[in-house]
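The complex appears here without one of its protein chains, the remainder shown in place.
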Amino acid sequence: MPTTPTQENDVFRIPIGPQHPALKEPGHFEFTVDGEVVTAATLRLGYVHRGIEKGTEGRNWIQSLYLLERVCGICSHVHATAYCLGVEKLAGVEAPPRAQAIRVLVAELERIHSHMLWLGVAAHEAGFDMLFMYSWRDRETVMNLLEGITGNRVNYSANQLGGVKCDIDGEQADDIRVGLDFLEGRIKHYLDVVSQDTMFLRRTRGIGVMTREDCERMGIVGPTARASGVELDLRVHAPYAAYPEHPVNLVTATAGDLEARFIVRVNELFESIRLIREILDDLPEGDLSVRVPRRIPAGETISRVEAPRGELFYYIKSNRSDMADRVKVRTPTLPNMASVLEIAVGHQLADIPMILTGIDPCFSCNDRMVAINDPSRGEQAWTWEQLRQYGIEYYR
Amino acid sequence: MSAIAALLIFPGGVFLLLVGMIYEWIDRKLVARFQNRMGPRWFQPLADTIKLLAKEEVVPDGVDARLFFTLPVIALAGAMTAALYVPLVGFEASYSFSGDLIVTVYMLSLLTLGTGLAGANTLNRFSLIGATRTLTQLFSYEAPFLLALLGPAIVADSWQIGEITDYAGDHVWLLVTQPIGFLVALIGLMGKLELPPFDAPEAETEIVAGALTEYSGRGLALFHLGKGVELVIGLTLVAAFYLGGVTHPLIFVAKTLALLSILAGLQALMTRLRIDQTVGLWWRYGALLVLAQFLALIVWEGVM
Partner (left out) sequence: MRLGSMWRDALSALVREPATQQYPFERLQAPEHLRSKLHWDLTNCTGCGLCAKDCPSDAIDVIVLDKKARKFVFRYHVDRCTFCSQCVMSCPKKCLEMANDEWELASLTPDDFLVYYGNEEDVETVLAAAASNGADASSTDTE
């Protein structure tokens, strides 16, 4: 079939995705451009819908933990933590303080890893591969630390229902301190680069500005919102696990542009490093886990944690069996994605990858939704009968 | 007979292509080392070329097949023809006539033009945008780049590459007397080769491979070879004009390599410019600066 550019009525649409070098995961954007300027944007998600929520309904409480940990490949630990906290609440148990502290410690290491990964990806989208290579090289440090603590590099499986699996001994604590000292120096350097490099600032300053009102209207969460001055961080406003004992300082900026998003994320790294050091100095003694019954009492609960990308929300319902009745996950990328479509309009095409990466999207995280076609745009909404008919015709 | 040898073996043809690949390898290796990576092994550009040449060439629907096949050939031929008029690796140019500087510069542009047309020839939306960007960028650096090469021509009072290099060899390095021209020529070369930060026309994260998105196999290999050749010629010209003319081949090669490492460093340290920023940069600063120097040179020559 000959391909023709979508040029009806002089409209020039650029498809980005599902397979595109700018996207490391599949998603489909269509940008209508006038020359180089974007005039409209649409989005289609759902290419990596994996049915994880449904999958939990056929697994016992313990097995579901590992399935949910795989919702996201980068922030796997926060998913496990949110789930564990929820299930523990339903079961009426509480993980011992040492376990909670280790959970927070791993979560903060994971935040460092996630933000440094993002820093590299965002720099690459801007065509600044130098920063990309160096931030990823240094990210290796924190990956090694996580591997040393938990035994795995990506899906750490540090949590178990009722606590954690891995302890931190003196030697490991020293390793972490050494690693953090190195990282702190490097991150200071990166802060200089992202806030001072003339060429880089040309691509970030004043680009993709979102006001505080925009953020609140669209429900933006996480560092993206904090870069616009929204004071929202669950570690501060609804502390969980060991955050009540180890308070976090809120990091915000006011500019709301890409530069602010860089600065907020890099500054959060310093906060994470401070927090990890504090926890290491003051690790409570005690058990690593408590027993959680195999059958969880009936009930429903929500559990919220601050993932590297923003608020992560879990709804868990039990009907007194050894399996979950319903688990609902809402990941931070889903609300943030809406902002891309809105702020893209009026920007240069070249800024689009930057704006998209600016929210630190995670596609596999948010593909847990139903795409609804819009009949007013000529997309068909099919009835069951039509769908069936189509299927019969298709396979005839 | 010697003409055919000059075209096919030395200094044109095979030799030129190999030198192009070696320079490309050095460039890639240096950028990699700046980024604390390993970088490719020495035969990588050659291996890439052989692989591409061996691959099937997919002709997309909706293109003019004749243009699709001939454009890469024309682009490479243009770059190779230009090589005949420049003192490659410090040897006397094979051919020379008064005014060959202008011909050389335009032969070099043939590659860019070919790339742009190749992109415009396909229906791919990334290619179309890439082609627009390639041609836009061509118009932004071309004039300053030409002016930067004309600076030495003015002082040497000749439009013939051989005479200019002779002049450059007999006087203090023109780098000292015309620093702006040197800078603009060097950076213009980066623009010509679409190296970062001027790689918006092939910005991978926006428009995949830009104008050449639909090219696979032979066509792509020819365009890549053309790039390598252009890199060699560009470096040769800048070194011969601004760094003391044609000298002993080894010293001359060392000079071009020094220029290449500066290019590699700039590539590594810079962030990609948006196309509007590229145009703005060239017309707002590049063109004005080089024009100012150019006028100063003319006045100077007039007074002398």
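Labels A and B are assigned to the chains in the order they are written; within every chain, residues are numbered from 1.
We adopt the following convention: contacts are C-beta pairs under 8 Å (C-beta built on N, C-alpha and C of every residue); 3 or more make two chains touch, one makes a residue touch a chain.
Owing to the predicted nature of the structure, the values given are computational and were not obtained by experimental measurement.
Asks: Quick one: jot down which shown chains the absent chain touches.
Replies: Answer for the hidden chain's contacts among shown chains: A, B.
Asks: Return the single residue from B:22, B:103 or B:269 that touches the missing chain.
Replies: B:269
Asks: Which candidate, A:88, A:197 or A:257, sits in contact with the chain we can't see?
Replies: A:197
Asks: With the missing chain put back, one of A:59, A:277, A:295 or A:317 would touch it. Which one?
Replies: Looking across A:59, A:277, A:295 or A:317, the contact with the absent chain belongs to A:59.
Asks: Check each of A:42, A:152, A:211 or A:254 against the chain that is not shown and name the one that touches it.
Replies: A:152
Asks: Which positions on chain B touch the chain that was left off?
Replies: Residues touching the hidden chain, for chain B, are 32-39, 265-266, 268-270.
Asks: Mind pulling the chain A residues that touch the left-out chain?
Replies: These residues of chain A touch the chain that is not shown: 59-60, 62-67, 130-131, 134, 137, 140, 144, 147-152, 155, 157, 160, 165-166, 189, 192-193, 196-201, 289.
As a working rule, only the chains that are shown with their structure count from here on.
Asks: Rounded to a whole Å, what is the gap between the Cα centroids of chain A and chain B?
Replies: Centre-to-centre distance between chain A and chain B: 43 Å.
Asks: Which bits of chain A are touching chain B when the two form their complex?
Replies: Interface residues on chain A, with respect to chain B: 1-6, 12-15, 20-22, 33, 36, 123-130, 133-134, 137, 197, 199-200, 202-203, 348-353.
Asks: For the complex, which residues does chain B have touching chain A?
Replies: Those residues of chain B that touch chain A are 34-37, 60-62, 123-126, 128-129, 196-197, 199-200, 203-208, 268-277.
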